[in-house]
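Since the structure comes first, as structure tokens, the remarks are kept for the end.
A protein chain is absent from this complex, but the other protein chains hold their places.
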Amino acid sequence: MSKTARMTMIQAINSAHDVLLERDERVCAFGEDAGYFGGVFGCTQGLQEKYGLSRVFDTPINEAAIVAMAIGMAANGMRPIAEIQFADYIFPGFDQIVSELSRLRYRTAGAFSAPLVLRTPCGGGIYGGQTHSMSPEAFFTHIPGLVITMPSNPYDAKGMLIAASESDDPVLIFEPKRLYNGPFDGDPHKPALSWSSHEKGAVPTGHYTVPLGKADVVREGTALTVVAYGTMVHVALESAQLAGIDAEVIDLRTLIPYDIETIAKSVNKTGRCVVLHEAPRTSGFGAELMAQIQEECFYALEAPIKRVTGWDTPYPHAHEWEYFPGQTRVMRALKETLEA
Amino acid sequence: MSKTARMTMIQAINSAHDVLLERDERVCAFGEDAGYFGGVFGCTQGLQEKYGLSRVFDTPINEAAIVAMAIGMAANGMRPIAEIQFADYIFPGFDQIVSELSRLRYRTAGAFSAPLVLRTPCGGGIYGGQTHSMSPEAFFTHIPGLVITMPSNPYDAKGMLIAASESDDPVLIFEPKRLYNGPFDGDPHKPALSWSSHEKGAVPTGHYTVPLGKADVVREGTALTVVAYGTMVHVALESAQLAGIDAEVIDLRTLIPYDIETIAKSVNKTGRCVVLHEAPRTSGFGAELMAQIQEECFYALEAPIKRVTGWDTPYPHAHEWEYFPGQTRVMRALKETLEA
Amino acid sequence: MTPAPSRNRAGFTVPEPPARPGEKPDFSGLGLSQDIPVTRPDPDCPAKDTHMLANALIGVLNSEHQAQGQWDPALSPKTLRQGLHVMLKTRLYDDRMLKLQRQGKISFYMKALGEEAVACAAGMALRFEDMLFPSYRQQGLLFARDRDMVAMMTHCLSNAKDNLKGRQLPIHYTWKEGNFFSISGNLGTQFPQAVGWAMASAARGEDTVTASWVGDGTTAEGDFHGACTLASTYQAPVILNVVNNQWAISSFAGIAGGLNATFAAKGIGYGLATLRVDGNDFLAVYAVTRWAADRARAGHGPTLIEHVTYRADAHSTSDDPSRYRPKEEAKAWPLGDPVERLKSHLIALGEWDEARHEALTDALSKEVLASYKTAESYGTLRDGPLSPVPSMFEDVFVGQPWHLRRQRQDLGV
Partner (left out) sequence: MTPAPSRNRAGFTVPEPPARPGEKPDFSGLGLSQDIPVTRPDPDCPAKDTHMLANALIGVLNSEHQAQGQWDPALSPKTLRQGLHVMLKTRLYDDRMLKLQRQGKISFYMKALGEEAVACAAGMALRFEDMLFPSYRQQGLLFARDRDMVAMMTHCLSNAKDNLKGRQLPIHYTWKEGNFFSISGNLGTQFPQAVGWAMASAARGEDTVTASWVGDGTTAEGDFHGACTLASTYQAPVILNVVNNQWAISSFAGIAGGLNATFAAKGIGYGLATLRVDGNDFLAVYAVTRWAADRARAGHGPTLIEHVTYRADAHSTSDDPSRYRPKEEAKAWPLGDPVERLKSHLIALGEWDEARHEALTDALSKEVLASYKTAESYGTLRDGPLSPVPSMFEDVFVGQPWHLRRQRQDLGV
């Protein structure tokens, strides 16, 4: 394994691009403002200068065209990594994702495929209002044929992006933008935390992968199981700590295909489960997890599975912290599930 | 109540348009081929001739523009009913639905709203292949601000369309095209059934409404609860019959907001539940129902809630009946749930 | 002078076609004729030098069946006969497949009747290595590339030999070895994908060209605009074809905005090279395709071509055009029939005659029938054999994740 360095999530993502562009000339990266400027969050900064205009470049503002162009390139032997500037803006490209990207291999019986990566920053916590805060992952988990991921730290972000680009399946990566510059445990009043002192902020500078489809048990425990991903992993850890509950916390990392084995093993052990996500509650990905867990672990369950989620409203600007499923709500759910 | 007549689902939908266009000059109807031709399934047939070009008309083939035009018209005092030719083709309009239609009232604090109806034929069973068979309702149930419905018979189809058009919320109606000309119980080898002998094929010719948000208990029973909607309602009824199981079958009708009261009452009574839909399994609307039912009825449940659904693949052409969640699979799930 | 502000009593306009069922077909408003010679700029010219061609109609064959003007591709009689062969084959194949659909042997079909030249001539003008992103009505490309007819039919039959394993509706061909992309049921999605494909080719320094096709109705989709924008910005080696066959399903080209500008003119706003061609003139389609291919191949960028043609039969086997347009419209089409026109040209050249034509028709009909017999022997949708059921769960992903494995097991296969 190569040297490690302290990296933010942005630096880790940037480094993943760098490694990929360096190793494989089929890799290219593009998106709105992703070229010269290096992306509005800097995830591709410096790479156009290093690899040239035709490997890292700006696109017109048309998310459908970005996805379509990536599909065409990928089908023709390249390994594009496309950035959608905010997950809230992925919807103009939804048709290309649902109707084309996800099905190309299937409908051609394997003759054509589009192994590409779509990355996009998601989630709230930066006062972005309803159009810079969405966590739309659940929509994509209902589309057969896509690998859906959400890393929660720099180490995973880099390793999963490399794994995604090297995978022969199309992979979507939702990057919680609130975590870009430091972990966030759900308390907006605390001073900002930094990745520099976080275990997962130590990132190998070279090539490595984090396997897709594998969850990470980030805290072992026996009292109950918390299934979370993205920002909510940090909220879960802190809430369990504050509530003094011996929770087992699972960082799902890959949503499709999700690591049912790890989840079921844990829930069968603890008999209780809480599922967390920032996205709206109804038909969120938590619903799928709960449905499957109750099928899988019914006889082990001692309490109903609870979910703590964003509300079924657009993400409001002023009431961001009343919307965000923060520590108070998570702690309450943990306690209630424990006592149920 | 006015006279009734025997109607197919297509005729009932046509009649609903007719009633609405007649009563309310704010109502207009449009879509690809919906004007002169009256729609590829005939749901608006004869209405352009009757109400004129500016009330019932053809649109360019751009589903985003269709939705956007409807939003603009609805915000400006009209009551548009737009047809998306196949539910598979709603995705180019997804952004307008997620980002605009669903949020207009919210983001303007009530100053503007878009009370409109989007209708679209969904579901398989007509050898339509992957692009004329989708049941994409689950995607829409994750969007706060939309009423989502799926009628299963002519009576409901007409009454719900009138209710939808008169509602001040935006309403999406998914119409199972396999039911357009007759009920379908899941057995493709039987001769086609007809609405003419079906109780719900008797439809008032005039104005009436079927309330949104209210499920219909279409079969009472004590052994277990089946929650279904659309085509699967008929499959559920026939499967319960064939399996000789005293199932209570709930036709959900409205998916958002769903009638939790009716569902919970039933499951609390029976202690067992099977959820059905034709859409792919993972993150389908069944997941939401199961998640909520287990939260709501945990202590009454005697067996895991099962789901019988389409598979997590695109809808295949040749293997339509291996894909469709038919009687064999439904019966097996009913039995397993009863015996679990 | 500023018009006096007045109440806009007109409301909005909903365009209507010149004639409806029972009325007399009328194409006079389109101003089409086979006899206007048009200049041909060099393929390396600035795009703007082509913009006047967006409002012209490039033609080669005149009403006397002679090749005329600067666009004459000067094809050998052999090539011309080959063109006739390919178009006729397409037509006879279509006829047979329609019959099969009527007999319930296949679930669905779409013919290219009346617009065979668009695909056949383009298919012949392009190199085999050039990549094709067609819509569902360019089966002529396959015949131009000599795709095995039995393979096409096994696909349409969805049987065990279908190269798509029964997953796609008939006519949604894929032929990778023939550089023919997969056809989607969703309109227009392939247009911007084609630009991406072309960019990848260009990035590798290859000199292949990518071509894509959409219908007049489909130009309204956002993806049309996405494709034109990408092509313009990146100057990709791509040919974007609009097949204006006057009709979408039941809605005429005016519903897509076609009364207010030509479809070729849409290219002007992107600075694309723009050509508008008589799509029923095999020679002209060949010539413009070659022009655009030469331009792209040499690094001078994309071209948008409008092919003016007429969909002479139903939209698909689910359609009944007699409900929305006069039955005699196809006959009244001012640009004639592409097969007849090429045939007449060959006869005028002394390179063809009725007897040879009949013989060819006969031979092709037999080939089609024999192919069908073979294809059917591999199974039909109704009676099988089909691709094995477990194949239904394959190719969703490269591997088979646990949930699909379980679902397959759940089905007991």
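A few notes on this one:
Letters A, B and C mark the chains in the order given here, with residues in each chain numbered from 1 onward.
Methods note: a contact is a pair of C-beta atoms (placed from the backbone, for glycine too) under 8 Å apart; a residue touches a chain by one contact, two chains touch by 3 or more.
Predicted model only: the values in this text are computed from it and were never measured.
Listed residues A:Pro80, A:Pro115 or A:Gly128: the one in touch with the omitted chain is A:Gly128. For the chain missing from the display, the contacting residue among B:Ala29, B:Leu47 or B:Ile71 is B:Ile71, taking the whole complex into account.
Touching the missing chain, out of C:Lys89, C:Lys111, C:Lys266 or C:Arg341, is residue C:Lys266. Which of C:Asp42, C:Asp146 or C:Asp383 touches the hidden chain is settled by the complete complex: it is C:Asp42. The chain not displayed touches subunit C at residues 1-15, 42-44, 47, 198-199, 201-203, 205-207, 220-226, 229, 232-237, 254-257, 259-261, 263, 265-272, 290-291, 294-300.
Subunit A meets the missing chain through residues 32-33, 35-37, 40, 53-54, 57-62, 64-65, 88-89, 91-92, 127-132, 281-282, 311-314, 316-319, 322-323, 329. Residues touching the missing chain, restricted to subunit B, are 28, 54, 59-60, 62, 64-65, 68-78, 92, 95-96, 99-100, 104-113, 144-145, 147, 167-169, 213, 257, 260-261 (touch as defined at the top).
What we mean here is this: only the chains that are shown with their structure count from here on.
Of all chains, the one whose CA centroid is most distant from that of subunit B is C.
Taking the mean of the C-alpha atoms as each chain's centre, subunit A and subunit C sit 41 Å apart. Between the CA-based centres of subunit B and subunit C the separation comes to 36 Å, rounded to the whole angstrom. Multi-chain contact residues, meaning those touching two or more other chains, occur in subunit B at positions 64, 88, 91-92, 130-131, 282, 311-314. Listed for subunit C are residues 165, 167-168, 172, 184, 186, 222-223, 396, 403, each touching two or more other chains.
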